[in-house]
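Not every chain is included here, but those present sit where they belong.
Chain naming follows the written order as A and B, and within any one chain the residues start at number 1.
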Amino acid sequence: MIVILRPDTAEGRIKQLIAQIEEKGVSIHFSRGVHETILGLVGDTTHVDEDWLRAIDIVADVRRISEPYKLVNRRFHPDDTHIDVCGRRIGEGTFAVMAGPCSVESEAQLLGVAQAVKASGATCLRGGAFKPRTSPYSFQGLENQGLALLREARRVTGLPIVTEIMSEMQLDDFADVDIIQVGARNMQNFRLLKELGHSKKPVLLKRGLSSTMEELFMSAEYILAGGNDNVILCERGIRTFEKMIRNNLDISAVPLIKAKTHLPVIVDPSHAAGIAWMVEPLARTAIAAGADGLMIEVHNDPQKALCDGAQSLRPDQFDALMQDVRRRAEFEGKAMQ
Amino acid sequence: MIVILRPDTAEGRIKQLIAQIEEKGVSIHFSRGVHETILGLVGDTTHVDEDWLRAIDIVADVRRISEPYKLVNRRFHPDDTHIDVCGRRIGEGTFAVMAGPCSVESEAQLLGVAQAVKASGATCLRGGAFKPRTSPYSFQGLENQGLALLREARRVTGLPIVTEIMSEMQLDDFADVDIIQVGARNMQNFRLLKELGHSKKPVLLKRGLSSTMEELFMSAEYILAGGNDNVILCERGIRTFEKMIRNNLDISAVPLIKAKTHLPVIVDPSHAAGIAWMVEPLARTAIAAGADGLMIEVHNDPQKALCDGAQSLRPDQFDALMQDVRRRAEFEGKAMQ
């Protein structure tokens, strides 16, 4: 960590500050120039608060050099993490496809879609029971009844289920969900993250719409810091100025996550663009970028979907996509599972 | 609402769609041109789901014309809403100043700051007991002990207290808080918003870092839809590309909120820039823009603050600011209270 001091700071004040910092267990290298005076903090600065330093009147600026995340940091954990989901392995070298409807709407709808996506080769069933909707007047999900239908679909198809949690109050209800999804709007719901850290459940952590990579990593760090290493990151599009699409898939996130962390990363091309015809080209780029899987919305009748129908594939479209996905995963040397 | 159909759609399909839409209780005007065919939906379209329409194969695009928010909409509620907080009135024509430390740190700190800001003319005491921090390694607040200290400070100074809630699980603990703050990261925590709608508590709803005005209004709509009209909106800076400041005060939000809704709006210049010296110029612009109040961080010793010290004013700086604020509020014809 680098602390830049204001010009013309008295020597006495500088010595005082150095002493204060050294109390925190880091050592300091001191550089004085004509225009700037610099303190280089050397050692483990994870617990040195930038805000504290910035508030000191002789401090002009603070630059963090080492990353503030440790447990998710590949530098300290060079090996890829793999997560076991009902005997399926998610992580580098494998390729997972989580597919299903945006929201669970009825037994017929869910079982129909679940059987279709399984037949096409999906490795996990997705479906929302609790839906975060911008408008209070939009369909909010079947709630606990939706969870029950997901369990039923798992029983019938054998596919593990992934579904979104909205609050730490629901943890008991989600006890037998196979992967608990934290949605983009809850990426910084820190109380929820802490509670998930005390569980051992696989967590699919979606990136917030305008979150930086570092913020995503820090949210994952909350979960790992609680003792739960089973975190899968998910890139699902960011907000940009583009008006032709709903969100903008940030494909750079995939190589960055792979380089900076040891966690698996999944791409959701359905939410990214919000347009059904773009799911396929974006899925291709995700595979090429090195993602460990896809999350794709499939609906038996997108035109009657209660949410996000515009981005859902029909089962026949999903089946065609899966043929291409398999061909490409093989090209990249990845095993579908 | 306007529905644009794909070129060359068969008449039969169009008639079928018109019938489906009319079932939802809206009437339709139909325009057919060479390049485009347009359906104009006329009536109350609040409950017509854009997503549903977009998923229909003959639909090229959907444009909402009337706003999706009703209860917060000034068009339907032309009079300004005023909110009573312990006998003080917040809303058009008055000017509130909520001041205090970023986080409650100790009895001495809180009481010291509370008495100082009261003496300078603050109308409400702010202070965080539960802190949403990006890093799990940062100070997370004194939690329930912090709430107790806030109650104590209210007893001593007579100032109403405003403090941030993190989860709907805490509602009982917040039962005697005067204004419950929903932070930027929770602006779309819909379960929390729903529960606050079932309360009658004044709610200070902070805008998310990258949220649009419409999203902010829809989140307020959640609270009003539950039956609670006591909502104060708060602009606290948005994320932009600017690197010299932490966030960027969106001053346009003030006239937009005033024009589109009937709710009071408060500006937080401390969080906006994240730099103490910018609090004063930004506070001036907030008053000129027509805001109904300010929320300002004050710390007795910013250099020892456990969070956000860099943006906190010292009590003497706050006192100087308040002299200017009073002069400007008077210039705008607003009564401090």
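One rule holds in what follows: a residue touches a chain if its C-beta (ideal position, glycine included) is under 8 Å from a C-beta of that chain, and two chains touch if they have at least 3 such contacts.
Source: prediction; values computed, not measured.
Chemist: Could you work out how many identical chains the complete complex has, if 2 are displayed?
Modeler: Shown in place are 2; the entire complex has 4 copies.
Please note the rule applied: only the chains that are shown with their structure count from here on.
Chemist: On Cα atoms, by how many degrees is subunit A rotated relative to subunit B, nearest 5?
Modeler: Result for this pair is 180 degrees.
Chemist: If you average the CA atoms of subunit A and of subunit B, how many Å lie between those two points?
Modeler: Computed from C-alpha means, the inter-chain centre distance equals 26 Å.
Chemist: Taking the complex as given, what residues does subunit A use to touch subunit B?
Modeler: 46-47, 49, 51-52, 54-57, 68, 132-140, 166-169, 185-186, 188-192, 194, 209-210, 215, 218, 221-222, 225-226, 239, 276, 302-310, 312
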